[in-house]
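Would you mind keeping the following structure in view while I ask a few things?
For this view, one protein chain was removed and the others were kept in their places.
By written order: A and B. Residues from 1 in each chain.
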Amino acid sequence: MRQSDTLPEARSSGAAVVQRGFNWQRIVLYIILLLFAVYYLLPLYVMLVNSFKPLAEIRGGDMLALPGTWTTAPWASAWSTAQIGVQATGLKPYFINSILMVVPAVLISTVLGALNGYVLTKWRFRGHGVVFGLLLLSCFIPFQIVLIPMARMLGLLGLAGTTWGLVIVHVVYGLGFTTLFFRNYYEAFPTELVRAAQMDGAGFFRIFFRILLPSSGPIIVVSVIWQFTNIWNDFLFGASFADVDSVPMTVALNNLVSSSTGVKEYNVHFAGAVLAALPTLIVYVVSGRYFVRGLMAGAVKG
Amino acid sequence: MKTSHTAAGLVLALGMGAVATTALADDVEVLHWWTSGGEAAALDVLKQDLESQGVGWQDMPVAGGGGEAAMTTLRARVTAGNAPTAVQMLGFDITDWANEGVLGNLDEVAAADNWDDVVPTALQGFAKHEGHWISAPVNVHSTNWVWINKSALDAAGGNAPTTWDELVSVLDAMKANGITPLAHGGQPWQDATVFDAVVLSMGNDFYQKSMIDLDPDALAGEQMIEVFNRMAMLRGYVDENFSGRDWNLASAMVIEGKAGMQMMGDWAKGEFLKAGQKPGEDFVCIRFPGTQGSVTFNSDQFVMFGQGEGNNEAQLKMAAAIMNPVFQSAFNVVKGSVPARTDVSDADFDDCGKKGMKDLAAANSAGSLFGSMAHGHAAPAAIKNAVYDVVTQHFNGELGSEEAAEELANSIEALR
Partner (left out) sequence: MKETLQSWLPRLVLAPSFLLILFFVYGFILYTGYLSMSDSRMLPSYGFVGLDNYEKLWKLRHWTGSLKNLAVFGTLYIAICSVLGLLLAIFLDQKIRIEGMLRPIYLYPMALSFIVTGTAWKWFLDPGIGLEQTMHQWGWESFHFDWIKSRTHAIYTVVMAAVWQSSGFVMAMFLAGLRGVDPDIIRAAEIDGASRARIYWRIIIPMMRPVFLSAFVVLAHLAIKSYDLVVALTGGGPGKATELPATFMYSYTFTRNLMGIGASSAIIMLIMIFSIIVPYLYAELKTDRAS
């Protein structure tokens, strides 16, 4: 909490130490950092470069070379004309399915996580530790084991194959993480403020909305980024619980790239992959600085 | 189920009404894994056909692992009580689902179109369950093909090999000419595809005994050790970088002349045609040496999931449309496979396709048409994968030939 009002950039702990460093050390430092940037960027580079090449050029080899002839046809194809199944629709129609699934799932799991974190730190009751422990442990189950029983439950609830069914699944298996984030964040929030408000007669929700929520910005960003990324990229649940009307992006992408006995158009695959990743990439780039800030403000503690 | 009530209550409490969508009575929802350009376009022919008959097509493709991902989806869907109406399926999966008693009966259309006489007997082993038709086969892939680069073959003597020894000498000649003799991708199913052909080259009886009857003596015997020895020899003709390579990249090596030949099912033909090559001129297709006259197959079929009381009209229409000779021809010309009925004209097929159809008919009448182990048509999934384990480990040098034969017999025995 202490730091959440200052920008992280302003507070480099190393700053004080380094100011008098020699120049060559700085240069080495920059070189190392840039080399790592290359390491992280390489796969993206491979994908981008090859998505602009005609297929013949890819077959010819040298995946690192720039395209001899630039073409944007693979991108157009991946977006709107590539064969996803029988229909040559491209990835376009599945975008909306993913968004309809991701937005409510992220919102609900974040709201529940915030309320849980609030209760577990400011309204403790006997056994709160056990409850938190059980919630946290739930982050760690391998998802494959829940497929069959979950399918049965969705069937019984009448939600099989619906977007809402997917939303519930993602909320349930994201709750542990969001609760963890908010619990650790609110842990550092001065309890005296809550008690003082209570003295003034403020109720449970009033305190939450008036006192905790306004300063929860950074941790909301962490929770949203985490949930958004995981849910957007999920394939297993999407493939198992979706129906014709609710097929998410990843399943469509998988259909595009992993045909078993057909011709593989790698350029289209890479273009599709980048397209499918765009929303998460944008979220990361735009809110990256808040992400670190949010982590700093408490999430790393737990 | 007290707990489920709790869960239902919670869901309602969260304000989520159930908005289940169900296919209309005259629609079919089709779960399949044909998603790449050519095959999906071929399936579109079926879709158009059905739509012209007033049957809507709801597409539910799930690609990956030769149908493995789709089968996982299917299990979740069936468990949820939300089974798709029609599902693409292979070999023993059909039998397994039929045993669960959830598949619809197609006898009515089968009788009307006389499927009993036109569908090869070996296919009927999967398409019929306890005497009733339960699936409509779309195609027959045969897996014991060898695809050879024509100029590489010419440089290596020009004669397509017909026996194991001839094969070895052609491979040697190709090696001497400085190319990779055998293009291969080191993935379990590809290793097993070659293994199938090598087993078959030891004779029809041996294939029947070892791969289909799973006779322990055949599995651990001298002949099986010889099979593994031959696999080890073939391994010697494969380049260093084979492991994990996709099959189509191996085909590309043959197309470009970097490699001499590839042992792969008939779907590889599509890669050659797409690269503008002509059968007979740029590439040659032969049966794996020593397996002429025999065919190992896999067959994509569509099963209909029972919708309460019997099948609905749409499902029967779809089954009939699949078996329509015009569709069978149109689809298989594109897919590289051959029609699943023997009375379809071969006029639209290329030379390799014509040969495939002739071979299939001959093998069918001679009783030398066998389900492919590698593709789940010789034994159920657990056994197929046990074979994969051993073949792949041996091919990668983790097991010797004798060890491999013994391990094969043991692991299959443990599963029975």
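Just so we're on the same page, a residue touches a chain if its C-beta (ideal position, glycine included) is under 8 Å from a C-beta of that chain, and two chains touch if they have at least 3 such contacts.
Quantities reported herein were computed from a predicted structural model and do not represent experimental measurements.
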Considering the whole complex, which of A:Phe132, A:Trp164, A:Tyr186 or A:Phe241 touches the chain not shown? A:Phe132
Looking beyond the chains shown, say which of A:Val119, A:Val167, A:Val224 or A:Val244 touches the absent one. A:Val119
Using the definition of touch stated at the top, determine which of A:Met101, A:Met150, A:Leu212 or A:Ala242 touches the missing chain. A:Met150
Could you pull out which residues of subunit A are in touch with the chain that's been left out? 2-3, 8-9, 11-19, 21, 26, 29-30, 32-33, 36-37, 39-44, 46-47, 61-64, 112, 115-116, 118-120, 123, 125, 129, 131-146, 148-150, 153, 171-173, 175-176, 179, 187, 203-205, 229, 233, 235, 250, 253-254, 257-258, 266, 269-270, 272-273, 276-277, 280-281, 283-285, 288-289, 291-293, 295-297, 299-302
What does the interface between subunit B and the hidden chain look like in terms of residue numbers? 3, 6-7, 10, 13-14, 65, 68, 71-72, 75, 78-79, 96-97, 100, 186-188, 239-245, 380-382, 385, 389, 392-393, 395-398, 414
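As a convention for this text, only the chains that are shown with their structure count from here on.
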Can you compute the centre-to-centre distance for subunit A and subunit B, using the mean CA position of each chain? Integer Å is fine. 38
So in the complex, the part of subunit A that touches subunit B is made up of which residues? 59, 82-88, 108, 147-148, 150-162, 164, 167-168, 239-241, 243-245, 247, 251, 254-265
Residue numbers on subunit B that touch subunit A, as the complex places them: 1, 4, 7-8, 11, 14, 16-21, 29-30, 32-41, 43-44, 47, 57-67, 69, 72-73, 75-77, 79-82, 246, 248, 252, 256, 265, 267, 270-271, 274
